[in-house]
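Have a look at the structure that comes next, please.
Certain chains of the assembly are absent from this excerpt, and the rest are unmoved.
Chain lettering (A and B) follows the sequence in which the chains are written, and residue indices restart at 1 in each chain.
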């Protein structure tokens, strides 16, 4: 099956999910992100790569946090950014998602950042748009959130560049995590030899071993000698009470305290995608401690999103434009010479 | 009576309604829009015409779709855009509309794009602002929505440039349409010799014949040999149940199917202002078919809005500035030499 994220020349066309991205593309994104880390530290944090392009943040579900990261990234690339909170708008007038998207295409939008509660929404839109438009998945249901996965891998690579000698543990709600599956794929693709998951059975998918990971139900053994501890957010709002006894009980067994962390290597780093439930999946002293790289993850998130947008935008500029107008109608306007 | 949309030199000062706009101004807007069609197809879709100017989208009623078109148009002209959702703000603190507007004038806003549920709101604001500020009506009640009317006429002219030999049919809810009346006026002004309306009696205004149109209550006869079919949106939310039997029944009688469309000329174009009620006023296969120019309408909508803003902004720059400060107070500040 053709990979819908790549064009016929094998270039990145959409970013929908990390799964299926070849190593070459993963490295292209991570290497490009390196160049943008420096931009954010400059006094003038702006480059003209997307000048005159229109990036539409189409959020069918509200997420100020995620919207902000894409808005900052796009503005630092000099794009014009349009925020659309579609949940409260056209949908209520009975317009379909595709009509909404078609309208934005006809307005010559160049890039869609799509957030939707349902799995596959970004894929659905990507299948529909003409060749010169790119779609970035900013989270769909519990399926994929690829820029989060990429920034996690970027963070690992920055702090532990020798990825062929790493032991990485993902801890917590693997079952409901948008990113756990993507991260496992990306880490494996980039050569990490040992990926572990640590979770109660109720928070693991049935087929978890097939992902090529080692499974632990115990923090002490699971964390032993790891280089990287990736905590997952406990998706309170997604869970039915039956899966977990209580937040306190969870914290006692799977919460990351300094005592637990001491089982990992001395120079292990601690990661979390945020927002954190302090005192549930992670202790505040660890979250704010010297081994935490949770805030650098956020910083790198901007660089990674700039990288993805710059790569997609560069492809658009290089290719021949199949204008939205031509795509939108086969009628030839008579008035144009 | 003086036309409130024109200044004493006969130049466009506000865009409030198409009715009353002289042919000269209509052509100026359409000709200017032609130049902006090309801008949207460039790689860098930006011109510096409104650089340093502040455009305020004052939306007393929510409409993401309309707000987006004006925001994109203004940003492509390099304006700074401020979105104000006034319904949820100052109004609740008991501030009057005019106090809100006065405050924005005092902040040196240059242009107001006004959307309000009540007819005449934009006129009311236009009467109030000082000479250097322009008001664009982005829809008021069921009265006027002039940029929609203009983009429709622009679309007709692009596809059927010989306007003196056209037969145009407007189909559907003429009674509640914001734009039907404007469009009839604009088409007639620009020389279209035959404009028809096709609708059940309950969806026609009492004085419809006075607008200079031919009235049909039957699709077959009404569509016969027309060059342009302009579908109107069925304003479900505005109608009481008594006016129509049911959506299915309406579709059977006044919905545009390919079979019905075949009564029009072979090269007739199909238009719709959106958002569409597929299966109510228009069949999906026609909406997405080869005669549909519904998405080009959206594209041209950006060009037309850019044209209106550029014309209004050009007038502001050329004229002498009667600064908001001077307008706001007759007290002379003592501290300025």
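FYI, contacts are C-beta pairs under 8 Å (C-beta built on N, C-alpha and C of every residue); 3 or more make two chains touch, one makes a residue touch a chain.
What you see is a predicted model, and the numbers here were worked out from it, not measured in a lab.
Each chain in view is the same protein; 2 are placed here, and the whole complex, as held in this structure file, contains 3 copies.
Criterion: only the chains that are shown with their structure count from here on.
Averaged C-alpha coordinates put the centre of subunit A at 39 Å from the centre of subunit B. Only residues 51-54, 80, 82, 84-86, 88-90, 93-96, 99, 102-108, 317, 321, 323-325, 328-331, 333-336 of subunit A touch subunit B when the two sit together in their complex.
Listed in rising order, the residues of subunit B touching subunit A in the complex are 40-46, 62-65, 68-69, 71-72, 75-76, 157-161, 236-237, 269, 274-278, 290-299, 301-302.
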